[in-house]
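Every protein chain except one is present and positioned as in the full complex.
Each chain carries a letter (A and B) given by its place in the written order, and its residues are counted from 1.
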Amino acid sequence: MGKKIRILIAKPGLDGHDRGAKYVARALKEAGYEVIYTGIRQSPEAIAKTAVQEDVDFVGLSLLSGAHNELFPEVVRLLRQQGADNIIVFGGGVIPQEDIPYLNEQGVEAIFTPGTPIQKVIEFIELNKERAQH
Amino acid sequence: MTVKEFLGQYKKKWEESTLKKVLHRFPERKNQFTTNSWLPVDRLYLPRPTSEEEYLQHLGFPGEYPFTRGVQPTMYRGRFWTMRQYAGFGTAEESNKRYKYLLSQGQTGLSVAFDLPTQIGYDSDDPHSAGEVGKVGVAIDSLQDMETLFEGIPLDRVSTSMTINAPAAILLAFYIALAEKQGVSPDKLRGTIQNDILKEYIARGTYIFPPKPSLRLITNIFEYCSQEVPNWNTISISGYHIREAGSTAVQEIAFTLADGIEYVQAAINAGLDVDRFAGRLSFFFNAHNDLLEEIAKFRAARRIWAKIMKERFGARKERSWMLRFHTQTGGSTLTAQQPDNNIVRVTIQTLAAVLGGTQSLHTNSRDEALGLPTENSVRIALRTQQIVAYESGVTNTVDPLAGSYYIERLTDTIEGEVWQYLNKIDAMGGMVAAIEKGYVQKEIQDSAYRYQKEVEEGERVVVGVNKFTIENEPPKEILRVNPELQKIQSEKLKKLRRNRDNEKVRQALQALHRAATDESVNLMPFILDAARAYATLGEISDVLREVFGEYRESIVL
Partner (left out) sequence: MIEALVKNIVRGEIRSIARGISWVENETAQKETLIDRLFEYTGKAIVVGITGPPGSGKSSLLDRLIERERKQKKKVAVLAIDPTSPFTGGAILGDRLRMQKHATDPNVFIRSMASRGHLGGVSGATADAVKVLDAAGFDIIFIETIGVGQTEIEVMNIVDLVLLVLVPGLGDEIQALKAGVMEIGDIFVVNKSDRADADRLKAEIEYVLHLKAPNDQAEQNPVFMTSATENTGIDELEEGIFEFLKKMENSGRLQQRRRRRLTQELRKIFTAKVEAYVHEFLQTGQKLNHWIDQIIQKETAPYQLVNKKVNQVLKELQNT
């Protein structure tokens, strides 16, 4: 059957607005990927551990409460701590442009802000999938 | 022949001559037109002449059953809607400053936004609160923070709306305890707590306990306030968030009213007389982009709720039949691209709410797709309401769009669709059952998905996003929340815990624990005692968590 791209879509922190995350998860499934969706209120630790158990290629984080600068890098840190260097992390939500360089530095490779067509996310995944696979 | 037959015939003539000539050269933009909620829209609506009975039963006069035309006879000729801007961020001190600013600029009621840890019953120093303290609202950990929040603001002179749900009883207790300290008796307090847990399970996600104990807390509040705080609106049954989660206008009303039915029934089951609390129920809706659909939606909602209260629950007081509501313009319609466009969107949405007869209104700021609003943006949002109120003339008469052939038809259509949903949910055993089955969530998700697909495919235009875009967006001024907030709050908490009478706290929490295990006990007095003793929000919530357990999301896509 060949390798399927597996993507974890998760919402770290306390923010409960999951309309966007659910849409992305469903759209990625329609694009042919396997999407593990863990719902709201996930701690960075739970996300990182889940990503490793599920051996995903990508982790997509959604956050609208403004806590992205603290929580996104924490997920990246925990992934690296477990040796999962190959997993590519991207994010979306209410994230100001100015915060994106910092997040990039911290290892979040792409941020998809409101209004970004889902096609851009799919392009990003296709472009980077080789690198994600060990 | 009747007027109806005559018009029917004439319409055919019109279609075959005048219309045909033009269609031939200029076809219409689409094959089918629909509202934003996919309800079909005809090219032309004609009068449907009604009888006197039909007018009275269907439309009625404002201030009279079924309230289609408005809950007050004078509406805005008497008093404008309350201009109530949701606000609060960072610390209680900063929020206090923002409230005083808004009051000075002409705002007539306060609306408090709490941060996520507070909404979910966690103190600022709880590990779950990491990164979230003070971000989406003010952090309130105890009565002390409440004192700071309202410093210099006399509680008998303002009406305060608190957007708090799962721990609503606790925040209300803080407010009442604070009023005591100001020397204000509870019967003078005016305001609202959102206190609508069902929509949390459906669309918003800030729940703590499972449905049954949550409903108990809600009915406890109804009972307590009907006796001690009679001018307080004990619940704001919300459709705003349901709409934001992607539902249609019909679903927004249907699921909100279904939640309402569940609450009323729960209160009746707890032994309360419907007319004792129904007058204090209020609603909270969304004002979306499709101006005319929104106006029809509000009118339909009033008519349906009036029927439900009168016929299903047998309420006898007129006030029990009235659907009074607060509106917020739709946050999810705001774009990060070309944010000034959002001012225009909010204006249209303001008109929708006002022409729909809202009792109070919050208008979003132009930069809210980017983050919390700056002072400038908030001022423009407030001015939008003031310009519509003072300059546009729409407030000079009651229910100005009544009689519009389209509006009346659309009101009827929406009403019909809502009843279908209500019957379906009844058949499932009520809203709690429907939520547990995942039915409600699925309906919303499907609408959200369909909507988004239309945007992605360009079928639905969002100006500035998928059409009329610009290459280089200019930099935007946004608000930053002080990242040190968590530390500051943690310090405050440490001090509080040192300085308060910890024995009193322990006793109060113990008493609360005991009371919570007995379903027949009203918990409000116990929560009040704990609040007065400066028990923290987290400590009180944890006691309830122990007894009630925690709710975990379980329905997926």
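Just so it is clear, contacts are C-beta pairs under 8 Å (C-beta built on N, C-alpha and C of every residue); 3 or more make two chains touch, one makes a residue touch a chain.
Worth saying up front: this structure is predicted, and the values here are computed from it rather than measured.
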For this session: In the full complex, which bits of subunit A touch the chain not displayed? Write them out.
Result: 1-4, 25-26, 28-39, 42-43, 45-46, 49-50, 52-55, 82-84, 134
Problem set entry | subunit B, residues in touch with the chain not shown (by the definition above) | 210, 437-438, 552-554, 556-557
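Definition applied: only the chains that are shown with their structure count from here on.
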Seminar exercise, completed: Between subunit A and subunit B, the Cα-mean centres are separated in Å by 31
Seminar exercise, completed: Per the touch rule, the subunit A residues reaching subunit B in their complex are 13-19, 22-23, 25-27, 37, 39-41, 43, 65-67, 69-71, 74, 94, 96-98, 113-115, 117-119
For this session: Would you mind writing out the residues of subunit B in touch with subunit A in their complex?
Result: 116-117, 119-120, 122, 128-132, 135-136, 200, 204-206, 244-246, 332, 335-337, 369-372, 445, 448-449, 452, 456, 462, 465-466, 475-476, 478, 481, 483, 553, 556-557
